[in-house]
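Take a look at chain A:
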Amino acid sequence: MVWVELRALRDDIDLGTPPRDGAPVTLSIDGVDVTVPAGSSVMLAAATAGRPVPKLCATDTLAAFGSCRVCLVEIEGRNGCPASCTTPVEAGMRVHTRSERLDRIRKGVLELYLSDFPEEDLPGGWSEFHETLATVGVTSHPYGRGENHLAAPIDRSNPYFVFDPAKCIVCSRCVRACEEIQGTFALTIADRGFRSAVVASQGESFLASECVSCGACVQTCPSQALIEKSLFEGEYERAHPTQA
Partner candidate 1 sequence: MSDTPVIEVERLVAMANQIGDFFAPYPSAQRAEGIRNHLRHYWDPRMRAALLAHLDATGGADLAESVSIAARLLRDESRAGAKAYAGPPRAG
Partner candidate 2 sequence: MPIPRKPDGSVVTTCAYCGVGCGFKAETLGGKVVRMIPWKEGKANHGHSCVKGRFAFDYYAHPDRVRTPLIRDHIDEPWRAVTWDEAIGHAATRLRDIQARHGTKSVGAVSSSRCTNEEIFLVQKFARVALRNNNIDNCSRICHSPTQFGLSATLGAGAASQHFDSVLQADVILVVGANPTEGHPVFGSMLKRRVREGARLIVLDPRRTETVNSPHCSADVHLALRPGTNVAVLDSIAHVVVREKLYREDFIRSRCHRDEFEQWAALVGDDRYSPEVVGPQARIDPEDIRRAARLYAAGPRSTIYYGLGVTEHSQGSTGVMCLGNLALACGMVGREGVGVNPLRGQGNVQGGSCLGSWPHMFSGYRFVTDPEVRSSFERAWDITLDAEPGLRLPNMFDAAVAGTFKGIYIQGEDPVQSDPNRDHIVAAMRAMECVILQDLFLTETANFAHVFLPGSSSLEKDGTFTNAERRVSRVRKIVEPLAGLADWEITVRLTNAMGYALHYDHPSEVMLEIARTSPAYRGMTYALIDRVGSVQWPCDENAPEGTEVLHTATFPRGKANFMLTEFVPTRERADDRFPLLLTTGRVLSQYNVGTQTRRTGNVAWYAEDLLEISAQDAAARGIVDGDPVAVSSRVGSTVLRARLSTRVSPGVVYTTFHFAQSKANAITTDLSDWATNCPEYKVTAVEVMRVTPSMTRAQPTPVAEAVEA
């Protein structure tokens, strides 16, 4: 229940999924035994064991969503690679967070994300997305500049933050933060597939929308597509040319 989810949060660590308060369950992560409350995710157990799994769409202030496929792990006795954020722990589970296969899959997924991210924004970046790329060791992608979102206009309407769709990886953390944490339901993901995009209310600007500017979306955005204006000197502009 929410009670525990909120009270057990810690500042210095993102457990990936909300803390739980079930009976203790012991499992092994990369050979290390760890005990966590029942109801916890494998991702949380891994973070607790000091073996954090790379992730994009998960964070411990939001319910697990399971959309980005970066957090895959191997579990002995199971086929395939389940997403650690949506897999609950079980007693005696033996989880592996690193392997050649996992590396390959994660790299592949991240390269796809990177192919639609402005390459000028890579060097010097310090967002969660940048950090995840660095942990997995992805610095480039084999796709060339293809279809991208550089034509989408930047929304500067809010006095305090900007939304640059070109940097959005559509993890929907902002949408979920608006619903689960703030309770305003101002954001949605419109459309599907490549065209899917974050929109405020019925496609309005952030300022004109139902958004109350609590900042929960900005705080949770892993890619700094939503970001405080105060971190820029002067107005936020793209470094890259606008192109279709």
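What we mean here is this: a contact is a pair of C-beta atoms (placed from the backbone, for glycine too) under 8 Å apart; a residue touches a chain by one contact, two chains touch by 3 or more; residues count from 1.
Criterion applied: all candidates are chains of the complex that A comes from, given by their letters.
Just so we're clear, the structure is a prediction, and the values are computed from it rather than from any experiment.
All listed chains 1 or 2 share the complex with chain A, though the touching one is 2.
Listing the residues of chain A that touch candidate 2 in their complex gives 1-3, 6-7, 9-11, 61, 118, 120-121, 123-126, 158-161, 180-185, 207, 212-216, 219, 224, 227-228, 230-234, 236-240.
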